[in-house]
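This is the structure I have questions about; it appears just below.
As you look at this complex, bear in mind that one protein chain is not there, while each of the others sits in place.
Chains here go by letter, A and B, matching the order in which they are written, and residues are numbered from 1 within each.
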Amino acid sequence: MITLSSDFGTPYPAAMKGVILQRSDARLVDVSHEFPRQDVRAAAFWLREVLPHFPPAVHLAVVDPGVGTDRAALVVRAGDHALVGPDNGLLLPVARRLADVDADVEVFEWTYEDPASHTFHGRDVFAPCAAAVHEAGVARIETLDAATPTDAYEGLTFPEPTLPTEEGEAPRGEVLVVDGFGNVVTNLPGSVLAGHYGDHVSVGGVVARVVRAYDTVDPGTRVVTVGSHGNVECAVNRGRGNRSFGLEAGDDVQLSF
Amino acid sequence: MITLSSDFGTPYPAAMKGVILQRSDARLVDVSHEFPRQDVRAAAFWLREVLPHFPPAVHLAVVDPGVGTDRAALVVRAGDHALVGPDNGLLLPVARRLADVDADVEVFEWTYEDPASHTFHGRDVFAPCAAAVHEAGVARIETLDAATPTDAYEGLTFPEPTLPTEEGEAPRGEVLVVDGFGNVVTNLPGSVLAGHYGDHVSVGGVVARVVRAYDTVDPGTRVVTVGSHGNVECAVNRGRGNRSFGLEAGDDVQLSF
Partner (left out) sequence: MITLSSDFGTPYPAAMKGVILQRSDARLVDVSHEFPRQDVRAAAFWLREVLPHFPPAVHLAVVDPGVGTDRAALVVRAGDHALVGPDNGLLLPVARRLADVDADVEVFEWTYEDPASHTFHGRDVFAPCAAAVHEAGVARIETLDAATPTDAYEGLTFPEPTLPTEEGEAPRGEVLVVDGFGNVVTNLPGSVLAGHYGDHVSVGGVVARVVRAYDTVDPGTRVVTVGSHGNVECAVNRGRGNRSFGLEAGDDVQLSF
């Protein structure tokens, strides 16, 4: 199985699929091709949240503003999974989650020469690479001539929240992404809401009720809840939380109960 | 085969696919993940129009504004098909169409406990359920411990049009949905246009020609025709009917020939 993720929209992902299908009969599953364009951090977040639900697979992921420059191509083995994509940090958060322990993340540089384009390595570098890794098998990446183990690669970490150490302190964090519903996903762990369900909370001055499910308040009403990723989420029942809270990716959030 | 439908946009449907693929090798086919958000009636309409074209399958469909509340999860057997989704009426119109007779619609409540989230039952409740139904087989839903036959479930019916009983009366109906082309789909049966092809019709004061095919008039010209669902549709050749007619879902329509 090969999954495909990118910020390519359409129809570029189909070219990647064609290239793969010339080389492999692997089952193909789209994760998303609508990641925010050139936003490596947002894509890294979604990959980390979605890919661990899959059985062992090769995951092709291309959000690659540096395409055509000298940035490397990587293959990352993480447990029974392999990740293929550019060396810009995109693959690392999900790799750490897919591996049982950090030591199970092994990174290979993928050597490529003279691809057909400098603007579409998804088609010309990464798709052939994903097919080759799939055909060799995740356990046998090192048998591929183009794969060389490396310790020199870009990392990516999400901002850490500041959690209260004393009674009455306010948890402070950051908006990681806004999803398609307009739900504002923060980096605050859902555990900070414990003991506050049913109460009101102020998010930077915007007041909302702390609830377990969206539809426990009237439509159009603001809520703060725990999203499916386990983080605090600012939402509006049947509406768009980002607009109502005035929040977007990168904004600071502080919860005052 | 398992089909997937939702209002989730992206990338949430991929999490559902991963969960299913952990449990089943079923072929997966996306129907749509772009149903109007939280619009159960529109989604029920599209499911009714699209799913009957499929061979026997398990159809996972999640438009679920009540996620995380005490609304039930349902499995519906309709002929050789099974439908899996929330108990909010979404599954019933298509179930009645898939079944040869009403008696062939059998509804089961699907018991679930403590899902990982209160906000994403598509991933945590319905995807595992669809995989379980697929693996058991549509004919053997009752062998699954979590499935209990029930008569207590939400229905959903589309508004009925008022058809002429005498010469000269105007058919009156309602807009069910607007499609991606901007075509305005009403609940009026196409048969009301019989005998009027080539004539003009007034739709609430907006005049258009009654035609069999869009491209029988100049580009940008309004038409009234029979859409692929068999209902009267208000459209513009190579344009957007909703804007030109000033109509949206839920609006009344009256045809005066």
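Note that a contact is a pair of C-beta atoms (placed from the backbone, for glycine too) under 8 Å apart; a residue touches a chain by one contact, two chains touch by 3 or more.
As the structure is a computational prediction, the values presented were derived from the model and not from experiment.
Pick out which of B:Thr111, B:Thr216 or B:Gln254 touches the chain that's been left out of the picture.
Considering all chains, including the one not shown, the answer is B:Thr216.
Check each of B:Asp30, B:Glu142 or B:Asp252 against the chain that is not shown and name the one that touches it.
Spelled out, the listed residue whose C-beta touches the missing chain is B:Asp30.
Tell me, which residues in chain A touch the chain that this view leaves out?
Those residues of chain A that touch the unshown chain are 8-12, 14-15, 17-19, 21-22, 28, 37-38, 65-69, 116-120, 123-124.
Write the list of chain B residues that the hidden chain touches.
On the side of chain B, residues 1, 3, 5, 29-35, 46, 49-55, 179-181, 212-216, 225-228, 230, 233, 237-238 touch the unshown chain.
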